[in-house]
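For this view, one protein chain was removed and the others were kept in their places.
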Amino acid sequence: MKLLVVNGNTTDAITARIAATARAAAGPGTEIVAVSAPFGARVVGTRAEETIAAHAVLEAAAAHHAGCDAVVVAISTDAGAAAARELLPVPVVGITEAALLTACALGGGIGVLTFGARAGAWSRELVARYGLTARLAALEALDTPPSAFADPDAFADPLLAGVERLVGQGADTVVIAGAAFAGLCQSLQPRAPVPLLDGIACAVGQAELLVRLGLPKPRAGSYAAVPSRAVTGVGEALRRLLDRDGSG
Amino acid sequence: MKLLVVNGNTTDAITARIAATARAAAGPGTEIVAVSAPFGARVVGTRAEETIAAHAVLEAAAAHHAGCDAVVVAISTDAGAAAARELLPVPVVGITEAALLTACALGGGIGVLTFGARAGAWSRELVARYGLTARLAALEALDTPPSAFADPDAFADPLLAGVERLVGQGADTVVIAGAAFAGLCQSLQPRAPVPLLDGIACAVGQAELLVRLGLPKPRAGSYAAVPSRAVTGVGEALRRLLDRDGSG
Amino acid sequence: MKLLVVNGNTTDAITARIAATARAAAGPGTEIVAVSAPFGARVVGTRAEETIAAHAVLEAAAAHHAGCDAVVVAISTDAGAAAARELLPVPVVGITEAALLTACALGGGIGVLTFGARAGAWSRELVARYGLTARLAALEALDTPPSAFADPDAFADPLLAGVERLVGQGADTVVIAGAAFAGLCQSLQPRAPVPLLDGIACAVGQAELLVRLGLPKPRAGSYAAVPSRAVTGVGEALRRLLDRDGSG
Amino acid sequence: MKLLVVNGNTTDAITARIAATARAAAGPGTEIVAVSAPFGARVVGTRAEETIAAHAVLEAAAAHHAGCDAVVVAISTDAGAAAARELLPVPVVGITEAALLTACALGGGIGVLTFGARAGAWSRELVARYGLTARLAALEALDTPPSAFADPDAFADPLLAGVERLVGQGADTVVIAGAAFAGLCQSLQPRAPVPLLDGIACAVGQAELLVRLGLPKPRAGSYAAVPSRAVTGVGEALRRLLDRDGSG
Amino acid sequence: MKLLVVNGNTTDAITARIAATARAAAGPGTEIVAVSAPFGARVVGTRAEETIAAHAVLEAAAAHHAGCDAVVVAISTDAGAAAARELLPVPVVGITEAALLTACALGGGIGVLTFGARAGAWSRELVARYGLTARLAALEALDTPPSAFADPDAFADPLLAGVERLVGQGADTVVIAGAAFAGLCQSLQPRAPVPLLDGIACAVGQAELLVRLGLPKPRAGSYAAVPSRAVTGVGEALRRLLDRDGSG
Partner (left out) sequence: MKLLVVNGNTTDAITARIAATARAAAGPGTEIVAVSAPFGARVVGTRAEETIAAHAVLEAAAAHHAGCDAVVVAISTDAGAAAARELLPVPVVGITEAALLTACALGGGIGVLTFGARAGAWSRELVARYGLTARLAALEALDTPPSAFADPDAFADPLLAGVERLVGQGADTVVIAGAAFAGLCQSLQPRAPVPLLDGIACAVGQAELLVRLGLPKPRAGSYAAVPSRAVTGVGEALRRLLDRDGSG
């Protein structure tokens, strides 16, 4: 099986970190192809950048999904994931959605740890968009210095303290909602009282599950394959995917 | 006062229709500048196109907002409106959000009429995103032939029948959620038993209200002005708006 | 345009303050007529007084709306506003509802600051009644000495401290829910990190917007014009408005 | 034990019907005193009349509660019940609230049958105000000719048909929400597939329960006894209840 | 009238305490029969034990309900109450559900005090299951040493401190959710600022109310009498109740 992982940020170092985490989580025989967003912000941190990233994720998914069995959108806002799910013939999984659903499967209240002051509001909005607000025990946006994004391991102690605060508010699991912190969960897990959920690992597992279930692309509803449509000013791969019969 | 109206679709004929409706609704002394989306779909009708439109709206708003007192995002999905609201120094209003809030102000249950089979799901999601699901009495996605978008007036009878069905389900007002149908409300109103809300007219009025209130750009929270950020691969105006000090 | 502003309290000094705020907020050409509640409490502070005020607002609105284009109900509980909206042929706006809807239009989480220990519960109930609980980030009932109602300006510092606490809990805007504090927002705004919403100013703007939209009185639904009905023991204007054909 | 039953309508024939139903439901040793609203509508049927009724209920409760152990507010909108609960030293029960809570105690989904086209919207709002929307399986506002209010028994067949429709939509119990139909439940019950809940009977039982529990008037919170307050223009009994120390 | 009270715990000392509280709360002429769970945990404190208790409650209710007019399930989780309600021909009342509904009848926000760290999560889930989350002002799981269950009276001070904290968060009433603490409310009430609700007392009162209303067993819906069904491996009384015609 081959999974395309699209980093919604343009920073290749984060893409590399994501790819390594994805490979560590993947089952035997699963190949990971990872690409960065073709345009947008180095590390998405505002609503405006998230909007640009959503488009960039679509472009990257259109350009690179051929030959892949599923796509993982690797950005904590799941930017562009729902649109890519509608557009592509293969399953598309967002990392935060995957982590939240895995938390649901483990039972009880969910804690969400996000990074940077602005991230709190939109993480809460994202949980609401997935209809999971009733499952949210607590959410905290950790004050995160830029250095933390560069060297996530040095940020372990504040992160664990945040986990403990969430557990004190009723979290039975904690989602670490930041692509930049991919892979950190595994090293911190022994020191945490509840399961820590890494979006990349959860999304890779969920993508594998969906591929194995072999469900068809819906022919009805709001995720059905889109009819051929004319668009202008987008990348060639995306244009061809939308305007399949050139009649647009 | 000068308002920028950004059509999220690329079709100039729709932009012209929107501009005319906006001008008819605007108060004396309010000037309307209307632009089409610089790229994307002629008439947005899928999640993928909506994602592209959100980016396109940001580009257009960045390029044309100078000298304007507020921005109206004129597409039934309010694509890019929240991001533009964060990004720009002036108020930003989405047409469907404005119509929904006006419906709230009139009291009772809200009916929403959308156009095209796929539009039902995302309209419902949009209402949920605004936290207004409890106010929604009924929502219907009218089966809409392409000809209806070209000649909205010929579509009056099916539209009014839809309004009647919504009223029968408890709607005290009906939001006509489609930029392509801008201006139709006024001619149909005499035949409808409840107020029909045109997003363009509501948004222009709400933009004027916000400008007159003279509220400052927030300095805290998730809509505060964004710090200077480096981005690549976006339009020059948008890039400069994000990377204000060139240090990104 | 002429707006009737009905103070739900019987204190004329508060009515004067409200009228001044309304005039400052009104557009050019908008005339403000302000009246006090004809009976009830000096400053409504209990559920019982609120119930009396709702009736008193109806009486005042019935007696004074002739010749007015819209009515603003100026009491933080919006007492009687929904009933007046059903009863009268012109738009009726409550100040707290108007402030909450304006906060929605600005985006993000809403903070509400109320005055007096008992006010917290009913403000929360009011937000729920408007279906806006999902938008409420935080609500605080400020411990308010009677002197504060007499001299609102001396209460600026505790009020601003309350605003800061609400912002710390996720408020992107703060509604100042107290008719007695009308007009205070403008002087405090420069010291606040997010927009402060004065119900009077928001309601005047919203009333102007609704008048300009020119929507008809609904002929169906729960806000349609009431049929002629006999009532006894109410004021003459209200009785005549309900028992229009004298057949009651 | 002695219960005051306040009819929110001014029609004495309805009061008599309510009193008979209350007496039939009361336990041995429970005395029923029933009074009509001192002013307002014959049969409340609009929001405006409901607002007047709430005040009238407060006046009647203030004037007649002395010597009573609890008060039942007998009008389907529970007009004035919450305010009376705050104001009086004894328990206050609304008939629709009592029926809804009894339905909760019986388990499953609740059906609500209301009378008159306008009643649907406000019944739904009432259920929401009690926080019970999640329990509501279905609600129907029966088209009810004025003759039905005069001769409820002749209305049995349409009413039972409505009950069947609600059961078909998941109702495990049906609340008959209309004071005018008090007492009808008992005769219709044998023909109904689920329990029919009469607000008067439920409210009398709940009032008896609360009296027997002997709980104190709260000293904190939003239902605590109100401090002495000056009011003008209300009935003498109500004025004295609010302005207990004459210092208002 | 005769009520069966089923303790979901196996500890007879708790059953005795429950029986005494029930008798104190019962009206004149109400007889109380109390039994312990026939198997399971001494004091239920985990989800697993609660699951066993639900079955045990069903067995005890099946074995002992003959001749009783209603059944009270006396365990803070209401284990087995909904199933017994479906199964038995008489009303079944859970103690926490009864206390929550009584709290609703008193108005305002509900506080819930539970005992033991694990109890917080499931109490919150229970409130949600009853659809009453919107009424919940605050919930606290008191850290409770085993000694407190043995000698509840010695636990009065921490319990009252918990009540005060809940009131500070908006509780207008406080439900004491622990069968082991039955009867404690009455002695603590004078020291508490809001009504304290004892599940046993509330449930006995509610069972009496339901018996007096004389409602029939539903013939439709999800609580209708179950058809005869074959089961194996359960107690004889329960088997015979399910497999009534021996044809299972």
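Per-chain numbering from 1; labels A, B, C, D and E assigned in written order.
Keep in mind that, in the parts below, a residue touches a chain if its C-beta (ideal position, glycine included) is under 8 Å from a C-beta of that chain, and two chains touch if they have at least 3 such contacts.
These numbers come from a predicted model, not from an experiment.
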Of the chains on display, those the missing one touches are A, B, D, E
Candidate in contact with the missing chain, chosen from A:27, A:67 or A:227:
A:27
Any idea which of E:129, E:165 or E:217 touches the chain not displayed?
E:129
Touch list for chain D against the chain that is not drawn
108-109, 134, 170, 172
What chain E residues would touch the chain not displayed?
10, 38-42, 45-52, 54-56, 58, 80, 82-87, 118, 120-122, 125, 128-129, 221-224, 226, 229-234, 238, 242, 248
List the residues of chain A that touch the chain left out of this view.
25, 27, 82, 85-86, 91, 93, 97-98, 101-102, 104-109, 130-135, 167, 170-173, 189-190, 193-197, 201-202, 205-206, 208-210, 212-213, 215-216, 218-223
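Keep this in mind: only the chains that are shown with their structure count from here on.
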Please compute the C-alpha centroid of chain A, do the same for chain E, then give the distance between them in whole Å.
44
Chain E: which residues touch two or more other chains?
108-109, 133-134, 170, 172
